[in-house]
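One protein chain omitted, others in place.
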Amino acid sequence: MPFTTRITVRFGDCDPAGLVYYPTLFHYCHVAMEEFFAARCGAEYARLVSAERLGFPTVNARAEFFEPFVYGDAAEIDVWVSRVGRTSVTFEYRLRRAADGRPCASATLVQVCMNLDERRAVPVPEYLRLAFESGAE
Amino acid sequence: MPFTTRITVRFGDCDPAGLVYYPTLFHYCHVAMEEFFAARCGAEYARLVSAERLGFPTVNARAEFFEPFVYGDAAEIDVWVSRVGRTSVTFEYRLRRAADGRPCASATLVQVCMNLDERRAVPVPEYLRLAFESGAE
Amino acid sequence: MPFTTRITVRFGDCDPAGLVYYPTLFHYCHVAMEEFFAARCGAEYARLVSAERLGFPTVNARAEFFEPFVYGDAAEIDVWVSRVGRTSVTFEYRLRRAADGRPCASATLVQVCMNLDERRAVPVPEYLRLAFESGAE
Partner (left out) sequence: MPFTTRITVRFGDCDPAGLVYYPTLFHYCHVAMEEFFAARCGAEYARLVSAERLGFPTVNARAEFFEPFVYGDAAEIDVWVSRVGRTSVTFEYRLRRAADGRPCASATLVQVCMNLDERRAVPVPEYLRLAFESGAE
């Protein structure tokens, strides 16, 4: 079952067209991923970064934006893992408007498990692999 | 011939891993597009938005990130239009590290010509279509 | 009694020093103000902006930063109004680390009530004045 989190669109997230500036939608995905780690992986992403010096930078992104989010909206975001490789993880994101459930965006992000000190790909730790796979659809 | 612009990586663009936070790379693409409009289209994007109430929000994004940008880098970004539809434009972006020319990222963004007051797709104005096509590879 | 809201520090909020990039602390204050409007003023700030075309841009800012917020922290923010003028409002913000209650920052922001279409100061609407004064210490 996908994990779901909610993000309120903020004034500063929106551009002069009144829409959420689209790079900010990727920030929303990252925030959703941070919540996913806390809720499903037994690991605060913050602790992963500071204590284990692991991160999951994005190496490939595909996204579609069906309808804009505007100021006043809240986004409901589903997050799940669709594939776990040796050193990479594919996260899926579905974003919909909270008020009416209309789909607004989807994204598939391939993120690589990186040792932040050496800045090279390393195998996904086993406890994260298990958590990712149990959260997969 | 693609248009090229240069963006200096800023302290505030980088995350605790020391890398440019990846949503910010899409912001860099948007900045490069704004420079492209000024240089190649005879139209400041700002004037387009405020006077003509036209914008080009992104509806589809594909991107690859080969190597991270870090604080201290500058990005050189090529921008060109690979396809002009009736109401949409496909922009191509290639980002490389200025110091050594190494490719760091590429992105293909489909952007729709939108009337910002009515928030609906409208045909790409003829003078922009001509500018886009002359800038195409 | 001040209104209190909580903001989780996000990966993308932090800089290569691992601290919340200080301009982002002002963003946190703005988010707290948006929550204050919703909770105490009977007015979503979003509705104010879009329907009444009113905003409260900042004209004067004073802030102190005692201790940095780092990734992994959450901020608890008190917000209240200390003074209501004819066209301006003084907001007070106190930010502390949620985990241990340590004060991290305080800010006093003078914000002017602006008609966003004409971009000029206008009197604070009476229903907001009442709400601001009842929330004052």
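Structural remarks
Order of writing sets the chain letters: A, B and C. Residues in each chain are counted from 1.
Quick note on the criterion: a contact is a pair of C-beta atoms (placed from the backbone, for glycine too) under 8 Å apart; a residue touches a chain by one contact, two chains touch by 3 or more.
Source: prediction; values computed, not measured.
The chain not displayed here makes contact, within the full complex, with A, B, C.
Touch with the chain that is not drawn comes from one residue among A:14, A:32 or A:49, which is A:14. By the touch criterion stated above, the residues of chain A touching the omitted chain are 11-12, 14-16, 18, 21, 23, 71. Remark: the residues of chain C touching the chain excluded from display are 16-19, 21-27, 30, 49-50, 55, 57-66, 68, 114, 116, 119. Residues 9-12, 18, 27, 30-31, 34, 44-47, 49-50, 71-72 of chain B touch the missing chain (whole complex, contact as defined above).
Operating definition for what follows: only the chains that are shown with their structure count from here on.
In terms of the stated touch criterion, the partners common to chain A and chain C are B, listed by label.
The greatest centre-to-centre distance from chain C, using averaged C-alpha positions, is reached by B.
Taking the mean of the C-alpha atoms as each chain's centre, chain A and chain B sit 23 Å apart. Rounded to a whole number, the gap between the C-alpha centres of chain B and chain C is 33 angstrom. Counting only residues that touch two or more partner chains, chain B has 16, 18, 21, 23.
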